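The next block holds one structure in the form of structure tokens; read it before the comments.
One protein chain is absent from this view; the other protein chains keep their places.
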Amino acid sequence: MTASAAQKAGLPPGTIVFVGRQRVEKIAVSLIEYDAEHIAERGLDVSENWREWATRPAVAWINVTGVHDTELLRRIGDGFHIHHLVMEDIAHTVQRPKLEDYGDYLYLVMRMMYRDPKSENILAEQISFVVGATYLLTFQEIEGDVFDVIRDRLRTAKGRVRSQGPDYLAYALMDAIVDNYFVVMEEMNDRIETLQSRVVVGNGLDLLERIHRLKREIVFMRKNVWPLREVFSGMTKSESPLVTGGTRVYLRDLYEHAVQTIDAVETMRDTLSGALDIYVSSQGNRMNETMRVLTVIATIFMPLTFMAGIYGMNFELMPELRWRYGYAGAWAVMLTVGLGMTLYFKRRKWL
Amino acid sequence: MTASAAQKAGLPPGTIVFVGRQRVEKIAVSLIEYDAEHIAERGLDVSENWREWATRPAVAWINVTGVHDTELLRRIGDGFHIHHLVMEDIAHTVQRPKLEDYGDYLYLVMRMMYRDPKSENILAEQISFVVGATYLLTFQEIEGDVFDVIRDRLRTAKGRVRSQGPDYLAYALMDAIVDNYFVVMEEMNDRIETLQSRVVVGNGLDLLERIHRLKREIVFMRKNVWPLREVFSGMTKSESPLVTGGTRVYLRDLYEHAVQTIDAVETMRDTLSGALDIYVSSQGNRMNETMRVLTVIATIFMPLTFMAGIYGMNFELMPELRWRYGYAGAWAVMLTVGLGMTLYFKRRKWL
Amino acid sequence: MTASAAQKAGLPPGTIVFVGRQRVEKIAVSLIEYDAEHIAERGLDVSENWREWATRPAVAWINVTGVHDTELLRRIGDGFHIHHLVMEDIAHTVQRPKLEDYGDYLYLVMRMMYRDPKSENILAEQISFVVGATYLLTFQEIEGDVFDVIRDRLRTAKGRVRSQGPDYLAYALMDAIVDNYFVVMEEMNDRIETLQSRVVVGNGLDLLERIHRLKREIVFMRKNVWPLREVFSGMTKSESPLVTGGTRVYLRDLYEHAVQTIDAVETMRDTLSGALDIYVSSQGNRMNETMRVLTVIATIFMPLTFMAGIYGMNFELMPELRWRYGYAGAWAVMLTVGLGMTLYFKRRKWL
Amino acid sequence: MTASAAQKAGLPPGTIVFVGRQRVEKIAVSLIEYDAEHIAERGLDVSENWREWATRPAVAWINVTGVHDTELLRRIGDGFHIHHLVMEDIAHTVQRPKLEDYGDYLYLVMRMMYRDPKSENILAEQISFVVGATYLLTFQEIEGDVFDVIRDRLRTAKGRVRSQGPDYLAYALMDAIVDNYFVVMEEMNDRIETLQSRVVVGNGLDLLERIHRLKREIVFMRKNVWPLREVFSGMTKSESPLVTGGTRVYLRDLYEHAVQTIDAVETMRDTLSGALDIYVSSQGNRMNETMRVLTVIATIFMPLTFMAGIYGMNFELMPELRWRYGYAGAWAVMLTVGLGMTLYFKRRKWL
Partner (left out) sequence: MTASAAQKAGLPPGTIVFVGRQRVEKIAVSLIEYDAEHIAERGLDVSENWREWATRPAVAWINVTGVHDTELLRRIGDGFHIHHLVMEDIAHTVQRPKLEDYGDYLYLVMRMMYRDPKSENILAEQISFVVGATYLLTFQEIEGDVFDVIRDRLRTAKGRVRSQGPDYLAYALMDAIVDNYFVVMEEMNDRIETLQSRVVVGNGLDLLERIHRLKREIVFMRKNVWPLREVFSGMTKSESPLVTGGTRVYLRDLYEHAVQTIDAVETMRDTLSGALDIYVSSQGNRMNETMRVLTVIATIFMPLTFMAGIYGMNFELMPELRWRYGYAGAWAVMLTVGLGMTLYFKRRKWL
């Protein structure tokens, strides 16, 4: 939830309004047009004749980095005949992952995740796909290097991506995103393990807050990963002719990866809540230990102090005070009591 | 649950009885009649010929503010041929959000939410929609400014609302209500964050009660938002001819917004229960700290007091008492013991 | 679970055995026969020709108060050709709410709930409905005034009940029962709120037991209300010709009421478990407070007592003892330490 | 899970291996053959011509007590043409309740439960039913008297059992088993109530272990009762011609009983977990009480001891020591402080 989502209240539906935090200075639009034999790359700008790219026979992949230029979005939407609700969602960067079939094109939104090397937080950006018969539009909030792998495959014609349509290209990109989840989760896993080893010996609320920060991150991860099950299985089983039979097998595989991600997230969640349990229990243990020390000290010294108090009394008739070995005897009794107590606590494993 | 709901026990079904708290002095009924070209506005009163408005070709939007005038409701119900159970529900302001298809019209009820600027509580009012072929009836408990945006759009013919039927108008109003949820939730989110930062350092049951008040508000929110999923998806997939194909796309979008709201509510709930965990743990931590202080104090001073007690005994034969440096020696031993203890606790991180 | 349910073990199925606690001295059977124009009332007894009432054209409502007379039940069952398993269930007053379609008649069982004014407990009685084409049989365990409202409506021909068949009559009775749930729940709600305000300041296990007694009552309520969803929706969607189209709309409304009841029960459950949380936390708080007092006392007096002990030692050479302002100086030091400690704890908010 | 289940690893499927604990010395096989007019009883042994019993027109009920004789099971299986997987399951006494339709016969397994009068534990034995067109095979692990009731009904032709096929007989036996659950549960309920009343005053881990033992028993009960829902509803709705229409009504009733059992088990579980809550809270209460006593004692005596220490100092110039009423005054001050403290704690309800 961001302030901007609330600011949108009152605008008519389909109004393209950028919601989120602007993260790139300048919007960049790149085009890769390819078929099995040829490939061409160039940059595009707002004044482009967008309609043309929607209708040429070769596959056109247009990637837009930065979604805060609503005018650009409006023009692209008009050129590709895309419903304004879709364009609105693209600019509104707080979508849940979802798949919508608009007949002529599929609209799919998911979230790229990566770790900010500076702040150690998990960042996420919304990635939108519009899959048409001969084109693929992708919209991302910031430049990322995850798509570069696919660009390389296109350029070098590695794998099957050049010989397939925009549905396969979209699949390849989504696969790259999901693969990247594993990179992020691995790093989280490392932090969880560090935490787990510290939780037994450590103390302080600092640790607790770390646990809860991690928990929030896992919940965030989960929220972005769970709906993917539905999205990918929806696409696998979709009746849209835009998804070809060959690609469906790959989508099923992608679905499996999403399920594995969910599994891994759930496991992390369990591990973390186990760590929390241990934390709370170790609090109790430390309290027990402190109590034991206190009890032992009090139990040993209270009787001794009492005895010393006895012979500090000023009664005139206290025969022991005049005995020859009175003082030594007092010491003897006190040492006996002290040692006896100590032994008793040793036997009870309190010391 | 309000007292009034119970007072209704025993009345025949379909009896229109106002249940709730009356919140406006005087009931106001406004009419906006429009088509793509024209628009007219006027106020209505009880003695209106209601039947007429149900049958004219242009779209008639009748908005009733205040539902405690059962006579008015009865007349409207008769005029528009609305089932008396629907009229009963409209006056009974404790409905869960729901959608009912009566063939000639759809009955839909949901809850508007806003924050009371004075009491800081979340208030809610029940908003009922009766969507006919050429008319839309809306019933609200208090005047609100959320609908004004739509009125403006109607007047200025902004957006597509003027060229569409009552189903789209209903959608636009519901969209405005859901958008407003985000405004309320943002404010709640701020309060949760304030709480979260206070929970680590704070103490006292006051904090706990604040957590639980927020929790109740979230539960209340949740109860009003959850059923909307079903309501909107039911309307999207409804076979009623009253919902036109063009509006369905917008309803699907509205459904998505409802799901986002639910998501946000769930996230708030998780955050809050995390705050509760931290609160409980910080209680334990504070206890641990207190215990530690007590133990350290007792462990340092009990042996010292014991030693002082020893040399306060009145035995006649206590050679140390006559030693030249007896007193200084005693101090030396006591300081050694005291410092030793202190160092020991320092090393154990108890100090 | 009652002892009697176990005592039935070993009997052949369909044996009518009264299970429960007998609550009326004498069984009363009343008949109301009506159609749109006429209405007649009389009492019936065991030796009645029951078959006759099953076959007359006017609607016959036979209400039996007390189900421990198995002979009566057997005769009624025979007269109306009702399956002996149904008659067995009627006498076995520990049924879950359920609906069974036997073709010629529907069997429906639910539970009336009311608060015992003496014991403050929630009581419940089983109410069975057998809905035939021209008759309605109802069986209740004790006399109740909830049905009187419907009787009055029949007599005065208020509402639509006189012009409808036994299905509508059954609906009206069930509606009266569900309406009464709200009365009971309101009273529970009051008690929960009282508890909630006491839980912050209160202590003792007494409070905890009250919470748990209320919890048990809510669970009991819940168990009787949850299945009603299924029962009423089953009846609404039933293909039985015994339920007429006109009544179905009312049943859908009744279903909504049941869902509202469930909602209210769930809310009470949440509130109560929140009260439990606060109770447990306030226990922890009280312990913290006690600990703090103890620690403060010990920390202030232990050093002081130690100092007093020092000058209580009997060394011959203790120069301070002979100083002119020795005693005053000791007091000064001790007061300084004591006040210093007190200020320190004030600053740490321990006092 | 028993050791034996693991020992089976590596054997080919369908190998009949006894898994469980042998509980009868000698296997007994009894036959009751009956139709509406005749009934005959005799014992059978291994060398019987089993095929014959499968094909005679009258209903043959063969009851086998003890399932560790794999040779006998093999022969019966061959004679009645029963799949070896079924025979394997019969000997493998750790089955979950289930229903399997093999076309010519139904295989049904459930668990009889009773309380061991000696050990107070709940015992269970596996009961298998093979329902054919003209025969019913039942396999139990130990002799039980639950079936005797049905035998009596058969002999005396009481109820409808003699006039019905093996499906009704199977129903009657299963009904007897389910009825017996109520007997067991009643006894458990008594123990839970005893526990509940002890939990408030009691202490010690002994109580906790009792709670957990009961919990395990409830979980065990639950595991054996839950699948019955599915089993009985599966049989009610089964398309097998082996289940006649008349019997289905009874099976639906049986299903209701199973649901009631589940309900009762769930209620017991809730009650028990409430008892656990109270136990934990009463632990906290007792700690609070102990702490309070300690704090009160320390707070009263520490200042007093300090004062006594003051006047035990040996300063030469301590004017109070020479006052006439010095000693009495000291007592007065100390009593005042002590009483003041006591009153203060009384007012704070700590005493």
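As written, the chain order gives the labels A, B, C and D, with residue 1 at the start of each chain.
Quick note on the criterion: contacts are C-beta pairs under 8 Å (C-beta built on N, C-alpha and C of every residue); 3 or more make two chains touch, one makes a residue touch a chain.
Only a predicted model underlies this, so the values are computations on that prediction, with no experimental measurement involved.
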Which shown chains does the chain we cannot see touch?
A, D
Candidate in contact with the missing chain, chosen from A:K8, A:H84, A:R191 or A:R252
A:R252
Among the options A:R23, A:R96 or A:R153, which residue touches the chain absent from this view?
A:R153
From the list D:V24, D:L85 or D:V249, which touches the chain that is not on show?
D:L85
Going by the touch rule given at the top, which residues of chain D touch the chain that is not shown?
1-3, 5-6, 8-10, 12-15, 83, 85, 89, 94-96, 98, 100, 203-205, 208-209, 212, 215-216, 219, 223, 276, 279-280, 283-284, 286-287, 290-291, 293-294, 297-298, 301-302, 304-305, 308-309, 311-314, 318, 320-322, 324, 326-327, 330
Residue list for chain A contacting the dropped chain reads 146, 149, 153, 158-161, 171-172, 175-176, 179-180, 182-183, 185-186, 189, 200, 249-250, 252-253, 256, 259-260, 263-264, 267, 270-271, 274, 277-278, 281-282, 284-285, 287-288, 291-292, 294-295, 298-299, 302-303, 305-306, 309-310, 312-318
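We adopt the following convention: only the chains that are shown with their structure count from here on.
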For the copies chain B and chain C, give the interface type as same if over half of its residue numbers appear on both sides, and as different if under half do.
different
In chain C, the residues touching two or more other chains are 284, 287, 291, 294, 298, 302, 305, 309, 312-314, 318
For this assembly, give the contact graph shape among line, ring, star, complete and other.
line
Can you identify all of the chain pairs that touch?
A-B, B-C, C-D
